[in-house]
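Note sheet for the following structure.
A single protein chain has been omitted from the complex, and every remaining protein chain is retained in its original position.
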Amino acid sequence: MTASSARQINLVGGIITLLTLIIAILWAFPIYWGIVSSLKPENEVVRPYIELWPETLTFEHYIFALTETQIGRWYINSIATAVGATILTISTSMLVGYALSQLRFPLRRPLYWLILASFMVPTQTLIINHFVLVANMGLLNTWAGIILPQLINPVVIIVYKQFFDQVPRDFREAAVMDNAGEFRILFKVYMPMNWGVTTALAIVTFIWSWNSFLWPFLAVTKTEMMTITVGITQVSDAFGVYYASQLAAAVLAGLPVALAYLLFQRRVTQAITLSAGIKG
Amino acid sequence: MLRNTRRETLVALVLISPFLAIYGLTFVYPTVAMVNLSFTDAPLIGPGQWVGLDNYTRLAGERRFDTAFWNTAYFVALSVIPGTFVAMVIALGVSRLTGRMQALVLALFFLPYILPVSVVYRLWDWTLNFQFGIAMYVFDIWGIERVPIFKTTTWFMPAVAFVTIWWTCGFSILLFLAGLRAIPAEIYEAASLDNTGRWTMFRRITWPLLWPVTALVTTIQLILQLKIFDQVYLFSTGGRPNDNLVLVYYIFQRAFVNNQGGRAAAIAVVLFLIVVIVSVLNFQLMRLAERRK
Partner (left out) sequence: MTNYKVTGSVMLLAGFMSTAAQAEVVVEWWDFLGGGDGVRMKQLIDEFNAEHAGDITIQATTLEWGVPFYTKVQTSVAVGEAPDIMTYHASRIPLAVSQNVLSEITADDWATMGLGEGDFASATWDAVTIDGAQYAVPLDTHPIVLYYNKELLSAAGVLTDDGVPMGMDSLEGFTETMRALQANGVKFPLGSVTADGNFMFRTIYSLVGQQGGELISDGEFLTGDNAEKLTNALAVLQDWTNEGLQSTYTDYPATVALFTSGEAAMMINGVWEVPTMTDLNAAGNLFEWGAVELPMIFDQRATYADSHSFAIPAGDMDPETRAATLEVMSWMLKNSLFWATAGHIPAYGPVTSSAEYAAMEPNATYSPLTANMIFDPKSPLAGVAGPIFDVMSTYFVPTLNGEMDPAEAVEEIIIELNDM
């Protein structure tokens, strides 16, 4: 390779890197812009020119969102339902994943195919009957009602099964020799070997549940039971100018998970790739 | 090794019973109930009369169903392949970086993914606002005529697809990055000794080795985007929802706004079938592509 062609390649490489950086900044710009706008008074927000930093810095919209809306309640509802959905999904899926992977029982294959198939089936089409079901159970406007339809999550089962499949046979055989029960084997042998998977799946399930919109939007009619994702679309006072206060509520809604992500970036990254069945 | 079959079956049953209970209640039963409902004229809550295939035959001539169907198809076309492409390009760019720099850039690209859809809606509705959006000021500076993006039928779907790609791309980027990392560095080293150009290297090595990930990303996107509702609903508020209908939105409109459970269920069954057919076709197509390699 000649020196000049190497330099040329480096130049091209440098340009690509620079482009990546510029695009990354532009990519995140709407987030920055939303935050900055939420810190301006309403009459500055609608000025007909670009102001990348507020002339008058104000937190009034945050104070408004925190005191005049039920955003505190919405946080609690979001956390409760997302944690609840995560725990229930993980625990039930783990058991099924283990059974599918390690135990032989009649109809095992059909069950597995059914689970694989339900990955394709759109739960969104079931909203009508989910609503009827949850209404008949008297669970509208409750955490349980918000959680229930979110529990269909075949991906978690499939990932668990794949990971349990990879645990070497010897471990299981040794444990069976010791006369250990299946639950003991699962919790003492298989779970500890796969804590990484469990945390990863928990993170992903939590994000999905925290961000879900359509079902919580249907299942709740009372403001105090709304999740934050749904709630902030209700802050919109129907009249007047309110761009900045809407943005403030949006920033508050996005903040906790965004912060958690920035703190645990590596873990979240692993969790995502893992949830798609790719080992990162 | 000896297996105690009966005992194992029993244990398995215990292990899967919580799942089966949930699955039966929230999946099997609602699916059966939905099909049933689609043959009646019932309201959202309450009984109805059996009307046979009426709800289905009515769909054929309905304007709103037509709009919803084609908008959904259009949205899928605008978001699935372009979304995969954008994610791949970004992943290629990010993979060149190392250390903290890579972590930072990746964070910028990934951040939108963890935002709730309503936050994404607020941010973009504001950024692209026809009167006060910063994008319009940029248009003004460049001398481009302002576009009322979410208020015209021409721009609505492309814009929502764009925002969707912005929002969900982070997920696909991570998958591509994992796929890129799995390609052994030796292959590239060997190729660069041969003085292979950048483009050839991509075409001969990266693209084929990345194919399984590409297939996975497109499949996930495809199944996801057919069920679009949230973004379309939110961006249509205060605008012209009837022009922007997609199938899930139409189900929502019939069931919850017009209180026509039976007619809504018929649309739901149709969407259900569409998703299943598309999934199966996609699966076969991917397998075929795999075999040809």
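All chains are identified by letter, namely A and B, in their written order; residue positions are counted from 1 within each chain.
In this text, a contact is a pair of C-beta atoms (placed from the backbone, for glycine too) under 8 Å apart; a residue touches a chain by one contact, two chains touch by 3 or more.
None of the values given here were measured: they were computed from a predicted structure.
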item	value
Selected from B:Q102, B:N242 or B:N282 as touching the chain missing from the view	B:N242
Option from A:G34, A:G84, A:G97 or A:P122 whose C-beta touches the chain left out	A:G84
Of A:T17, A:T58, A:S118 or A:T142, the one touching the omitted chain in the full complex	A:T142
Selected residue (touches chain absent from view) among A:T20, A:Q150 or A:T233	A:T233
Subunit A residues touching the omitted chain (full complex)	43, 46-48, 80, 84, 131, 135, 140-144, 221-224, 233-234, 236-243
Chain not shown, touching residues in subunit B	43-46, 63, 129-132, 148, 151-153, 238-240, 242-243, 256-259
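Simple rule for what comes next: only the chains that are shown with their structure count from here on.
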item	value
Of subunit A, residues touching subunit B in the complex	1, 5, 9, 12-13, 16-17, 19-21, 23-25, 27-28, 30-31, 33-34, 37, 45-46, 48-50, 88, 91-93, 95-96, 98-99, 103-106, 108, 111, 118-133, 135, 148-149, 151-152, 157, 173, 176, 182, 207, 210-211, 213-214, 218, 228-230, 232-233, 243, 246-247, 249-251, 253-254, 257-258, 261-262, 265, 268-269, 272-273, 276-280
Touching residues (chain side subunit B, partner subunit A) in the complex	1, 3, 5, 8-9, 11-13, 15-16, 18-19, 22-23, 25-27, 29-31, 33-34, 37, 44-45, 90, 93-94, 96-97, 103, 105-112, 114-119, 121-124, 126-127, 129, 131-132, 134, 137-138, 166, 171, 174-175, 177-179, 181, 192, 195, 198, 213, 216, 220, 223, 226-227, 229-230, 234, 237, 248, 251-252, 255-256, 261, 264-265, 268-269, 271-272, 275-276, 279-280
